[in-house]
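Every protein chain except one is present and positioned as in the full complex.
Each chain gets a letter, A, B and C, in the order it is written, and its residues are counted from 1.
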Amino acid sequence: MALTSEQRAEIDAQRTAPQLTSRPTVPAMEELLYTPFEVLDHGFVRVVDYMGDDGAVVQAARVSYGRGTRKVSEDAGLIRYLMRHRHSTPFEMCEIKFHVKLPVFVARQWIRHRMASVNEYSARYSILDREFYLPALDQVSAQSSSNRQGRSDALDEDAARQVLHLLHRDATQCYDDYETMLDPEGMGLARELARMNLTLNTYTQWYWKVDLHNLMHFLALRADAHAQYEIRVYAEKMIEILKAWVPATAAAFEEYRLGAFTFSAGMLKVLRRRLAGEDVGQENSGLTKREWIEMNAMLDAPHPHG
Amino acid sequence: MALTSEQRAEIDAQRTAPQLTSRPTVPAMEELLYTPFEVLDHGFVRVVDYMGDDGAVVQAARVSYGRGTRKVSEDAGLIRYLMRHRHSTPFEMCEIKFHVKLPVFVARQWIRHRMASVNEYSARYSILDREFYLPALDQVSAQSSSNRQGRSDALDEDAARQVLHLLHRDATQCYDDYETMLDPEGMGLARELARMNLTLNTYTQWYWKVDLHNLMHFLALRADAHAQYEIRVYAEKMIEILKAWVPATAAAFEEYRLGAFTFSAGMLKVLRRRLAGEDVGQENSGLTKREWIEMNAMLDAPHPHG
Amino acid sequence: MALTSEQRAEIDAQRTAPQLTSRPTVPAMEELLYTPFEVLDHGFVRVVDYMGDDGAVVQAARVSYGRGTRKVSEDAGLIRYLMRHRHSTPFEMCEIKFHVKLPVFVARQWIRHRMASVNEYSARYSILDREFYLPALDQVSAQSSSNRQGRSDALDEDAARQVLHLLHRDATQCYDDYETMLDPEGMGLARELARMNLTLNTYTQWYWKVDLHNLMHFLALRADAHAQYEIRVYAEKMIEILKAWVPATAAAFEEYRLGAFTFSAGMLKVLRRRLAGEDVGQENSGLTKREWIEMNAMLDAPHPHG
Partner (left out) sequence: MALTSEQRAEIDAQRTAPQLTSRPTVPAMEELLYTPFEVLDHGFVRVVDYMGDDGAVVQAARVSYGRGTRKVSEDAGLIRYLMRHRHSTPFEMCEIKFHVKLPVFVARQWIRHRMASVNEYSARYSILDREFYLPALDQVSAQSSSNRQGRSDALDEDAARQVLHLLHRDATQCYDDYETMLDPEGMGLARELARMNLTLNTYTQWYWKVDLHNLMHFLALRADAHAQYEIRVYAEKMIEILKAWVPATAAAFEEYRLGAFTFSAGMLKVLRRRLAGEDVGQENSGLTKREWIEMNAMLDAPHPHG
């Protein structure tokens, strides 16, 4: 289970008695506050606070585009229009704050999204818990031979167990020695130094605050099939949260981002020839082999997010 | 009066019935929602939404600095510590959204603060109202001779009235011709072109969303005595709002930012010599005349914000 | 002519004798330095400095993707790969600085791109020149009836001349009164106040510095057919500069951005049905009328940038 009872108690202690507010409020999100969603073996993501809703996007768009937009009587239609034409500023008008517990190597990918605010648990100030990520057996996968940055099938069970044994042994020994070095009755090493002995699968946690536009940018990249599994599972939970928070925006996001595909100038030419009845093969398409495969994967089969 | 009755009606129409929320809520801010504060002759600033409070700053700091910070039993003390040591990330955990009506030349200064989100009324889509800023008589001031970017005393009343006459005449004529060019029964010029005929004191409006850290950065620069009066009056209203929203943060902000002064290395040397009893004059201080004046203004007289 | 002889002399005075450098150098860009490209009636854009080249993009990508990428023997292929997969960070490794002279209403659109650095001529410190934008006769266009933010055909010549007369008369009168109010022998009004009397077609100028990734984002939006003509002409000149600076990147940008089109999930479904031989009309497509038109414009006709 991802959360210790101590962690649950800490989160519960923050819950305050409901109060009246005139701010936009989303009942489905109120349900989610203080509810951590478990991710991986010890991680979680939970909503700490939110600001705005679908209506706040529409309200901002109507300031920008003025009285005229009142003609667009239906809010969902306006949101779809904004998303399709990449008018992103109205989506910046909503904000969300998450509490996330995640392995350090995932945090290192996550932090590359600069348009967000972060407060991370500091191992200079505090001692990290003895918690580290060990993949589930079916996630212990071989290096992909076709994709330099990816993984392919799961290893056979014996090899996978060996991997897990090594990961567990090393993380444990490193943590044991971390404690030994820190021990104020023993070596008493400074925390800021001792932490360097921890492995990259050690869990950390942070508050991460981002606006709706940048959140969707993050989700589009990290929920993508090419993202590493260990960050993708966070993104997938957060898409569920997105749907609860701003359902019209989430629907438009799926239609125009997650389920969409961009055809290059060369691909468009091929498409026009095919629609005109021409039989086009890769060799006379002007596309590289890889582009050809990517385009046809999109045209032949239903899209994974579609 | 800054707001037309139509504008007030528009704002009132957005007010929703209070709802229950488990999010941090600030009663003093709930009072302010949907209440425009008048600024200049037709401008206003009002809070549209907010996220977090003083407690949210403390909560984020305690994630960063870990369990140890529980010793800092008093929240206000922790906030003062963060402000003094420029630990700015916990202040990024609060967010506020304003609706502002302001002259275009003020908007041009304001927008230079990039770490914020903006949706501005678009004169490509819509027709701007016939509203332009005319300074109050006592603000019609002469060019400063000592400060290239500032103004000095008010002009004498005759000259000031002449200025106001010209400003009014030109803005009115430009707006009249704007309408003439737009008239769909007449020339029917495109809005995106016609707007170029308006003067820079025409009012525009926008939604402006910013985190607490960047808000304070904005306020420190724009509430400063060197800021142009026409933006300073907005900043001053927003400092009042800051006090209602996050009183402990606002107090620390006044103590460590607005009321503070940075002594350069050279000034510190002079200070040490003076405290050691030495009689230091500008000529043997190693400071420029200007630095000397600035330093002594700070040491002799109470600080304007103090 | 866009530049006065005084402006040309100022720019020439900045030219320094060529010096040796071990930094990446692009001969075609060296030619462009200190050469203003005229835009609109008094505007220009010129390159002040640049950092990096196509090779710098490749170099950064090879740090990220490590030794393995050496297999991608051809730099242009790697750049196309980065562009296609929106791996944007290597493009951030190049930087360019422009000097731009542009009307204030264009500057107000331009500045919305926040990921750039700007130093604008300050009308608090200095007196703006008597230069304002007047559209060419064939650009004096009617409001579009189909597109709320656009213009349609040029007005007939009589109406256009009337528009130009009004624009010229008002800008001139406003500038005359600006000078009258500023006159130190007369009213002596502060510059920071007098400027509010200027019209939005007054020219300003600035230094604008941006990285290659954000430059392309700017260009994709502002060279687009939906952008206002008066900013689009700047973007078009800057695309020419892009081609001189980073030819491989510019080619990939045209292939995968300017000439590309994103099909939504719904459009992809229609496409699959059509390629399977089905006769799909708008009514049974699941697309809105507007989406239907946009998609078919792309499929039937060659792309404007293609």
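Following the convention adopted for this analysis, a contact is a pair of C-beta atoms (placed from the backbone, for glycine too) under 8 Å apart; a residue touches a chain by one contact, two chains touch by 3 or more.
Owing to the predicted nature of the structure, the values given are computational and were not obtained by experimental measurement.
Listed by label, the shown chains that the missing chain touches in the whole complex are A, B, C. Touching the chain that is not shown, out of C:Gln7, C:Gln59 or C:Gln139: C:Gln59 (per the contact rule at the top).
Here the missing chain is touched by one residue of C:Gln205, C:Thr249 or C:Ser264, and it is C:Gln205. Across A:Gly52, A:Pro90 or A:Pro103, the single residue that touches the chain missing here is A:Pro103. Among B:Ala17, B:Ala225 or B:Ala265, only B:Ala265 touches the chain left out of the display.
Counting over the whole complex, subunit A has residues 103-105, 107-108, 111-112, 114-115, 118, 122, 124-125, 133, 135, 139-144, 148-152, 155, 159, 162-163, 166-167, 169-171, 173-174, 177, 180-182, 184, 187-193, 195-201, 228 touching the chain that is not drawn.
Touch with the hidden chain on the side of subunit B covers residues 65, 68, 84-85, 89, 112, 148-149, 226, 254-256, 258-269, 271-272, 274-275, 291, 298-300, 302-303, 305-306.
By the touch criterion stated above, the residues of subunit C touching the omitted chain are 14-16, 18-25, 27, 30, 33-34, 49-52, 56, 59-61, 63-69, 89-90, 92-93, 95, 97, 99, 117-122, 125-127, 205-207, 209, 211.
In this text, only the chains that are shown with their structure count from here on.
Because contacts link each chain to all the remaining chains, their graph is best described as complete. Ranked by distance of CA centroids from subunit B, the top chain is A.
Interface subunit A/subunit C: over half of the residue numbers present appear on both copies, so the contact uses mostly the same residues. Rounded to whole angstrom units, the spacing between the C-alpha centres of subunit B and subunit C is 30. Per-chain CA centroids place subunit A at a distance of 35 Å from subunit B. For this pair, subunit A with subunit C, the centres built from the Cα atoms lie 32 Å apart. For subunit A, the set of residues that touch two or more other chains comprises 65, 68, 89.
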